[in-house]
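Note that this complex is displayed minus one protein chain, with the remaining chains in position.
So, subunit A:
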Amino acid sequence: MREAEVRRLLGANLLRALAVILSALLPPFLLDGFSLLGTHLTWICVCSLCVATLNIVLHLVLKPNQSPKRRSFAHKISRFLKCCIYFFMSCILFHAIIVLYGAPLIELVTETFLFAVLLSTFTTLQCLCLLGPNIQAWIRVFSKNGAMSIWESSLQITSMCSILGAWFGAFPIPLDWDRPWQVWPISCSLGATFGYMAGLIIAPLWIHWNRKQLTYKSR
């Protein structure tokens, strides 16, 4: 059972990573003048969209946390709306934090906001899919012994890796190499993406290696 679930997780994560890679490779064939660095904002939109749809589809297909109760349609709608609001709020929050970290306040607002959207896609959206609009569950997951399933462990790892990647992505900005990818926010969004992908790969491996130590509390 455990092994099978880890394998499912690995498959899902590989699909997500593939989506990110395809979001960079496919559009040049469909869109004129698309390039990862040249039309970076388009790429951010495409990548966020791809990852978001794939996450939602995977969530619907795999159903990692089936709730026993059947919910009414109205309840589902309100839940969905709540999710949207949460997502939007997390974008705003990320935007604020990025600006507080030193991003330009007035110029390049679109760039900063799209970067915040990308970060939210990598972190908040997954939380929303897995845990629903339930802040207290989120708080629980992101603490030491809070993960209750391998899906939640994976969520922990990928979110942290994305944030860490974005953080490290800020490092090359001041260097005087004059490379096109040093422009705000390209290095950061690339860092976040690489971090996310690394997290996707690391998570199943880490869970596999630590499967003896990992004991999830049953509900």
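Keep this in mind: contacts are C-beta pairs under 8 Å (C-beta built on N, C-alpha and C of every residue); 3 or more make two chains touch, one makes a residue touch a chain; residues count from 1.
Definition applied: contacts and distances are computed from a predicted model.
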Record-based protein name (UniProt) of the chain missing from this complex, from "Large ribosomal subunit protein uL16m", "GPI ethanolamine phosphate transferase 3, catalytic subunit", "Alpha-1,3-glucosyltransferase" or "Serine/threonine-protein phosphatase 2A 55 kDa regulatory subunit B": "GPI ethanolamine phosphate transferase 3, catalytic subunit"
Touch with the omitted chain, as defined above, among A:21, A:41, A:62 or A:170: A:170
Contact partner of the left-out chain, one of A:8, A:82 or A:140: A:140
For subunit A, residues in touch with the removed chain: 97, 99-102, 105, 134, 136-137, 139-140, 142-146, 148, 167, 170, 174-176, 178, 217, 219
